[in-house]
Each structure stands twice: as C-alpha cells, then as structure tokens.
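My structure is below; once you've seen it, I'll send some questions.
With one protein chain held back, the other chains of the complex are shown just where they sit.
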Amino acid sequence: MSHNSFGHLFRVTTWGESHGPAIGCIVDGTPPGTRLSRELIQRFLDERRPGQSRYTTQRQEPDEVHILSGTMPGESESELIATGTPIALEIRNVDQRSKDYSEIARRYRPGHADITYDMKYGVRDYRGGGRSSARETATRVAAGAIARQVVPGVRIQGALVQIGDVAIDRARFDWDETRRNPFFCPDPRTAEHWAELLDAVRKRGSSIGAVVEIEATGVPAGLGAPLYGKLDADIAANLMSINAVKGVEIGDGFASAALSGEENADEIRTGADGRPEFLSNHAGGILGGIATGQPIVARFAVKPTSSILTPRRSVDADGNEVDVMTKGRHDPCVGIRAVPIGEAMVACAIADHYLRHRGQTGRV
Amino acid sequence: MSHNSFGHLFRVTTWGESHGPAIGCIVDGTPPGTRLSRELIQRFLDERRPGQSRYTTQRQEPDEVHILSGTMPGESESELIATGTPIALEIRNVDQRSKDYSEIARRYRPGHADITYDMKYGVRDYRGGGRSSARETATRVAAGAIARQVVPGVRIQGALVQIGDVAIDRARFDWDETRRNPFFCPDPRTAEHWAELLDAVRKRGSSIGAVVEIEATGVPAGLGAPLYGKLDADIAANLMSINAVKGVEIGDGFASAALSGEENADEIRTGADGRPEFLSNHAGGILGGIATGQPIVARFAVKPTSSILTPRRSVDADGNEVDVMTKGRHDPCVGIRAVPIGEAMVACAIADHYLRHRGQTGRV
Amino acid sequence: MSHNSFGHLFRVTTWGESHGPAIGCIVDGTPPGTRLSRELIQRFLDERRPGQSRYTTQRQEPDEVHILSGTMPGESESELIATGTPIALEIRNVDQRSKDYSEIARRYRPGHADITYDMKYGVRDYRGGGRSSARETATRVAAGAIARQVVPGVRIQGALVQIGDVAIDRARFDWDETRRNPFFCPDPRTAEHWAELLDAVRKRGSSIGAVVEIEATGVPAGLGAPLYGKLDADIAANLMSINAVKGVEIGDGFASAALSGEENADEIRTGADGRPEFLSNHAGGILGGIATGQPIVARFAVKPTSSILTPRRSVDADGNEVDVMTKGRHDPCVGIRAVPIGEAMVACAIADHYLRHRGQTGRV
Partner (left out) sequence: MSHNSFGHLFRVTTWGESHGPAIGCIVDGTPPGTRLSRELIQRFLDERRPGQSRYTTQRQEPDEVHILSGTMPGESESELIATGTPIALEIRNVDQRSKDYSEIARRYRPGHADITYDMKYGVRDYRGGGRSSARETATRVAAGAIARQVVPGVRIQGALVQIGDVAIDRARFDWDETRRNPFFCPDPRTAEHWAELLDAVRKRGSSIGAVVEIEATGVPAGLGAPLYGKLDADIAANLMSINAVKGVEIGDGFASAALSGEENADEIRTGADGRPEFLSNHAGGILGGIATGQPIVARFAVKPTSSILTPRRSVDADGNEVDVMTKGRHDPCVGIRAVPIGEAMVACAIADHYLRHRGQTGRV
C-alpha cells in the first residue's frame, strides 16, 4: 500500500513537486522483452506539454524524459528492451520562476488543495503548488506510454467532449480530428465554438470545466475481476485520482439511470468469426467488472481550475480573513491537457489487469 | 492484493455465492475496543433485505448475521468488544429454491456478467448468479456497520435521488423522509410518482435505473491522501464495485464541467470556533483528495437490471443464437437496495482512511 | 495489506480463535479449473491433527473442513473444480472444554504471547490462547492443500530433523520413513531416541524445541523475484509466521557463514536434456531470490512451548507478581505438528510466485 503508487502487477510510483529539482516515477512489473524507446515516451509527454497553444498555461517546460534503469539496448539505435526490473523515469523541472512565495505560502486559494494539505500534514511545499501541482501528471503520461506497450493490440485514445456547457455533436465524432485542433476535439465545428468560448474565459482571467472521453479498443475479453478489483472500479479510481476530476462514468454512465432493462441490455449474436458479437455497447465494454472485448468507454468531468484572477474570499494559515486571486500562468481549461493524462491512466489500469488476468488464469 | 478484498488498514474480504451454503466476510483491522453488537449489524442488513415491499425482489432471506470471531463480550448482554483480530461474519443462504439451472447455465443474459465470467474463468457458478449475484452485497452492508463504529462522530446516510428520468425536488430534500417510504426517497411527493412508475415497470416485467446519493458528515478534516490514495478515488472505486453501478461523482460532479472557476470555488471564512468555514460545498467535502471537514457528498448511477421478462437476443455457451428472458423473482429497480450498500461502501472507505491518516500523522 | 493475510495473487486470509465457534480461511486467486476435493484437503489436516500419538496434545478435534464457496462439482462424485472466486474453508471448534478461564485471563505465561497481545490491543480473547493458539494453523494446512494443486508437478514434503540436541543422521535420511513414525522422522534409529527423549520430557511436564526441514521439488526455474519479493524472503516470512518459530534458513543457511566461495559455489554442467544441471545445492534451490529448478530446501527452528507444568515467575495484568504453571493438554514438542504446517506455508509461497511469475512474464 502506498499513497503515491497505483496498480498491482504493473505498478507505478510517482514522486516530486512542482518546484523541486525534478519529478519522476518508477514503473515496476513491465514484462521483460517489452520494446520501448525514449522517443515513444517523449511523444506522449509532448502531447501533454503546456504552452503549445494560447489555451494552455504558458509555462515552458521541455519535459524531457530520462530513462535511468530497467532497460537494455535493443536492435535499433533508439530501441530499448525492458529487462523486467523497475524502470525509473525522471523529468527535470526547468521553468520554475524564482519568485516570492511568501504570500501564497499562507493564503489558501478557494477550491484548491492548499488548505487540505495543511489540514492533513501541517506542513506543505507551497512553491508552485508543490505535490498538488498538475505537473505531477507528466509522470503518469510517461508511465502510460510504457503501459501501452504491455498489451498487444490495445489502442487507447481520448477526446474532449464538452467544455462548459458546450458538448460535441456526436454525429460528427471523428477520432482523426482530435489531433487537428488544440482541444483534442473530435468535431471541428465544436472546436471553433470552444476557441471563442475559451478566448473569452482567458481574457477575463477565469476558468471553465470540461468532460473527457477515453476509448480503449483491442482489450482482450476476460480482463478484470468480478468484485473489488473490477476493471471499471480500477479505471474509476485511476481517473478520479487525476487533479480536478469530480466524476467518472463507464459506457452510458449516469444516463443509464434513465434506461429500461430492455434498452440497456446489449444484445448478442454470433459473429462471423464464431465469437460473441454485441449489437450495442451501453455497458462501455465492461460487464460485472470484466471486459467484454468491446471498446471500453470511460468519461470523466474536470472542474475549472481554482487559479483565477477574480478575488475570492478566503482565510490564511493564521485564520485571518483575506481576499485571494491567483496571478501567473495558468490553464483556462485544465480539461484540455487532461486528455493524454486520462489516456495514460486507462492504459495503466488495462496493463495491470492484463498481467493479473494472465497470472491467475494463464490465458492471453 | 486480492480481487475480493478492499481497504488497506480497515480491510474487508468477502466470499460466497448466491446459492451456496452461506456468504460472508472477514473484517480485518478494526481498532481494539470498538463497541459492536449483533443487533447493530443486523439493523443495517435489515434495511438492505429484499422482500420488504413490492418494489424489491420477493426472495425471502432472513439475512441473519453470525459473528464467528474477533470479539469478546462487553458490558451489556448484547455488547461485543472488538479485540483487534479479524472479525468473521457469516450469513446463511436460506431461500435458494431448488430448480433446474440447466438452461441458464449455458445461455447468456444480455447485460449480465454471465458471459464475462465465462470469458475470464471458463467455468462459473451459474446457480442464482453465483458470485455475481447482488446477494454478495449483504456482506458489504455488514462490514459497513462495523466501519461506522470506527470513526467517532461520523454519520453516513443515503437517499435515492432519481429513478428513470424522475429526479427528486432538491428544495424538498428531507433526510427524515428517507425512512418513511420504500424507496429511501427524501421527498414524499416524488416517492408517490416513483410508486406509480415502478408499478408500471414491475407489471411489464421490465426494470429501470436510478441514482443514489450518499452523505457523510463528521468526517475529520485531513483524511485522505494527495494522489493515488485520494479519498474520492477510493470512494469512487468502492461505489463502482457495487453491482450495476456505471458512474460515480463527488460534489458537483459532472455538473462542474459547466461551471466557471468563480462559481466552483468554495469561499472560506473563519467560523465562530476560529476554524475555516466554507461558504458552499461544490467540492463535495474533498479537495485534492483530502477531506475538508464539510459533508462528503457522493452520487452513483445504477443501471437497470438485466433480469427482465421481455426476450432479448443472445447466444449460448456453444455459440448458438438464442432468445433469453429471465423468469423468477427480481428487483424492478436495484437502485433502491443499493442505498444501504452505498452507505456501507462509503463508511468502509472513511474508516480505512481514518486509520491510514492516524498511522502516518499520529493525528485524530 | 492485512495483518491476517499472506500472499499476493494466491492470497490466504485466516480468522478465528481457539475457543470460538469455528476457525477458517479464504483462499483467493486459485486458478479456475484447479481440481480439488474435500478429501484432498482433509488428508493434510489429518496429518496435523492433534491426539494421534502420545507425543502430541490429547485435545480431540476432528478438524473436519467445510468448503463454503468457490467451487463447482467436478467429474467424479468427490471432485470439485475451482471457479476462480474465493474459496472459503471452515473448521468447527468442537473440543473446547468449558472451564474457568478467570485465572489465565489475567496471568501472563512466561514465553507466551499473552502479555504482548495485551500490550498491543489492551483486550484479548484469553480462552484457550484465542487467536494466538496453534489451532489457527489448521487453516494454513487447509490452504496449503489447495496451493499444492496450483503448480503442476510440484511436490512438497517435510521432516523433523532435530529434537532438543538430537539431530538425525543425514546418511540415513529416507523420506519414506517420515510417515512411519509419530515424529515425521526420516531416520528410524533417531526416531527411537526421540521417543525416549520425549517420554521423559512429557513425564516431567516439560517441553522441548525442534528443527523442521521442508523440501520442494519440481519448482519451475525462474519463480521468484530479484529483490523484495525474493522467493526465499517470502518463504522466510511464511515460516517465521508460524507459532514458536525463531529461525529460518535456506540451503546451507547459517552453515554457509563458514564456507569459502569455492565450497559454496554450486558448479554447473549441461545435463542430458541440454539444460543447466547443478552439481551441488548449497543454495537450496534459490539464487538471487529466484528458483534454480533444483529442490528448494528450507529449515526452521521451533522453540519449546511455554505451556509447562513447572511454575515460572511472572506478573498478572494488574502488575502483581505471581507464579504461573500451565495445566491441561499440551504438546511436549510443538515442532512435530509444525511439519505439515511448514509444508503448507512453503506450498503457499510457491503457488503465489507461480502466479506472479506467470503474470509478469507470461511463462510457465
């Protein structure tokens, strides 16, 4: 057990604060022989990297990943082979502006974890948000890049499907579009609306929430577990552990409350290959905690960041009532950069269950 | 790690199938000296027990709990004192009708875990749903009764807030009402609508989904952990592990996607006792994975049960295409009985974090 | 994590006190399809059962095991097939003599865990030793019987190799002999000496220590892990967790301190099958925490039980100085019955590592 680890056989432990020398993670349990490369990991980190459009924080971090252990050189120049021992990944912190933290050290931002860290620990690294900074999520993305290599044939992709109260048009959903706009938006027309919406949010120093959708295809039927290690329960925990996430759903999710049993039941026929074929996917690819072989579909809600320019009433560590506003570089919509993070967290859950399933059953 | 356990310091392991001799659980980590009684546990089991109204399955199970270990007699006749060693709880299965299971043994109910158990294990106890039966949840409720005794001053209550597309009227929310109707409904007027709605559902042999809300008050500020052992992540996993649950949210949940940072930030003042006082609770009592001291609010969506009288297309274990309908005694809305189960799962998460927090920090 | 569980993928959780209604365990993670039977488990329990000779306690417990979950009927009448869900095993307590415990409730037996339970918990089930009674080990033996079925081709056997200062003659070691005397002694001549020795010990109401040796053959090369999940570290923990065990060694163990590197190195040649063949086994079948494929050899030391007729100086719970002697039925040498328990604990460690190795590497 550990407060800074997740997964069982494929297990990730992260460390580091926003303004320390570096952040990093240890990925333990990677099957020996798994093919990796620094570039492979860097590619996903680059997707999460801030400062790539005017819609994310202008903090400039190269987020260059260093692989410190757990691999041997592979066949090509860049290829690495996992040896099965722990893979340590490290990312140096570069753009920590030296500034005066004395004020935010003692004033609690409303809606931020400043105050609860102090409630829990009585001491906290307040510089740039310390451990609670979204910066920590870079290590998740790096770990997720390894997780993707563990399960043969799995493909995990994410999209932003709602910003504020503007949801995408499902009829126009096109995965290829998600890489063509700065929002991971699968529908170009909605992307245009979001650009306007976010420009307005940004100009008034405000922030706004969002909903992210992750889809995993090629997940072998049978992964998961019936009760407390349910694949959906682990996905839910992994996604809920991302900063600012307030809700998680699988398949039809909350909408399934309004369905009848007839509507909700995904009917089954025998496919051309003789295997069961589902005629719909209200279940989001998971029944009884176990993968059906259909695409796994998860969504999560990201609240607006508490870093805003409008002063809000608060208190300081001495109990004085103060007004707090957050200057500096911030994301108007943290949901955007949550897309690659959500992908990574789903990838890690699936990799872990792949190994656990193989362990107990000897299959796959 | 275990597929049939949850929690770390307060840890519950469950066992048993619907039609075996018994079901049960082991509760490990209860603080020595915790006051318990058989009646205390039974009271919560009685709330979950089926057959108490025409809106739940007519299966008749007394669900009498037996305490087999881990306690010593207390001061009064019924009082028991936890010794700190594992508490084994057992509930005999009584109303397993002997019947011919040969048909359902091989035909997969659409929307049910029959097929995924076979995909995972290749063998399964099909009698009454076996391990996937909601019957297992009785053991969670029993464990939850012990969990409630672990944290001094905590109070956990639940309500059904939506059936189908009929949600309660928030302006009329009254916790006292939840015990006065067969739906745990906090609003008597909505309860009447639900009665009509469910009578119709029941008559046509259908089923319908629902949303449950759980509130925990008196949770000490500081419980939780910043990253992967987040209190909300553990609550999410615990709730998602309940049969038929497809979504979980904390505080404003999915609605927070539509909020601005100004709206979402719970402002803080200094209360009469000199401690921080939040002016709203969009966060649902958790910031950065750590309890703020405000009420913790969680909601979860329950899909309609797949046990319906209308035939649905499916396949059998040999790949033959068949039509499947489920005769027998079933719940038209499994969300109703999910209320005490949800309460129990939240109670267990809080008890576990209480011990973990005390372990690391020495506080509370 | 749990104080009453061990193993990761093959995980055993036990519960129960000596004088409660029953004791039991949950075995989680058994591969689906594993062939079991009640008789198979009972056979090992019978080996551990007390009262089978005058050298073990005369307490009469049938130790009949009940399988409450996790299996389906197999092909023959007695055969059971594990479904992959938790297997709950239960053994009723039968021979708890009703007697007055008021004295031992408050007086600490020197060398016994009475006092440390009170130090830890402040409350304890003193009846018959409660949770600290060797009775709990019956559940380990039952779990071990299942573990043996998990790894194809593995064979685990144990022998008593020393009582007091009388060790066996290694030159006469014969596994077949271990079932022909009441001591699991592999050397009939030593068994005769032990009979005399133990008769004397028993007559003066004393007790004596012993050393047990466990050998596991057929363990696939590669099981284990390099650092903290070392196969030998897990075997050591499992054996050290048995009541009264004070030392554990692998292969040459403490004797290897006196060896030179030349003597200790097990040389390797290529065997007839083209695979590496070790010419000796100082390592006891484990190098760097990983199985070599040779027999795994572990030994553990069992201290003499503290239940003796000679009064010893002690204190009671109020701090009064008292003399304590233990009347009643006790084992003069608890090491004898530790043999099947040690076998079971080694079996569980190997089964767990078999599943863990398969999980990470996909091999075996």
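For clarity, chains are labelled A, B and C in written order, and residue numbers in each chain start from 1.
Keep this in mind: a residue touches a chain if its C-beta (ideal position, glycine included) is under 8 Å from a C-beta of that chain, and two chains touch if they have at least 3 such contacts.
Quantities reported herein were computed from a predicted structural model and do not represent experimental measurements.
J.: One chain isn't displayed here. Which of the visible ones does it touch?
T.: A, B, C
J.: Using the definition of touch stated at the top, determine which of A:122, A:271 or A:319 touches the missing chain.
T.: For the chain that is not drawn, the touching residue is A:122.
J.: Any idea which of C:91, C:104, C:168 or C:201 touches the chain not displayed?
T.: Final answer for the missing-chain contact: C:201.
J.: One chain is left out of this view; which of C:51, C:188 or C:276 touches it in the full complex?
T.: C:276
J.: Would you indicate which residue among A:42, A:58, A:85 or A:260 is in contact with the undisplayed chain?
T.: Hidden-chain contact among the options goes to A:85.
J.: Identify the residues of subunit B touching the omitted chain, counting contacts across the whole complex.
T.: 1, 8-9, 29, 31-32, 84-85, 226, 355-356, 358-362
J.: On subunit C, what residues meet the omitted chain?
T.: Touching the missing chain: residues 1-6, 8, 14, 108-113, 115-117, 119-122, 131-132, 136, 162-165, 201, 206-211, 221-230, 232-234, 236-238, 240-241, 243, 246-270, 274-276, 279, 282-284, 286-293, 301-308, 310, 312-315, 319-321, 335, 356-357, 360-361.
J.: Residue by residue, what part of subunit A touches the chain that was omitted?
T.: Interface residues of subunit A facing the absent chain: 1-5, 8-9, 11, 13-17, 20-24, 26, 28-29, 32-33, 66, 68-70, 72, 81-88, 120-125, 130-131.
The working rule: only the chains that are shown with their structure count from here on.
J.: Could you tell me which chain lies farthest from subunit C when each chain's centre is the average position of its Cα atoms?
T.: When every chain centre is compared against subunit C, the largest gap points to A.
J.: Can you check whether subunit B and subunit C touch via the same residue numbers (shared by over half) or via different ones?
T.: Here the answer is same, because the shared fraction of interface numbers exceeds one half.
J.: Tell me the angle, as a multiple of 5 degrees, of the rotation that maps subunit A onto subunit C over the C-alpha atoms.
T.: 180
J.: Can you tell me which chain pair comes out on top for contact count?
T.: A-B
J.: So the centre of each chain is just the mean of its C-alpha atoms; given that, what is the distance between subunit A and subunit B in Å?
T.: Chain centres of subunit A and subunit B, defined by C-alpha means, are spaced 27 Å apart.
J.: Which whole number of Å gives the spacing of the CA centres of subunit B and subunit C?
T.: Inter-chain centre distance comes to 38 Å.
J.: Quick one: which residues in subunit A touch 2 or more of the other chains?
T.: 1, 8, 226, 356, 360-361
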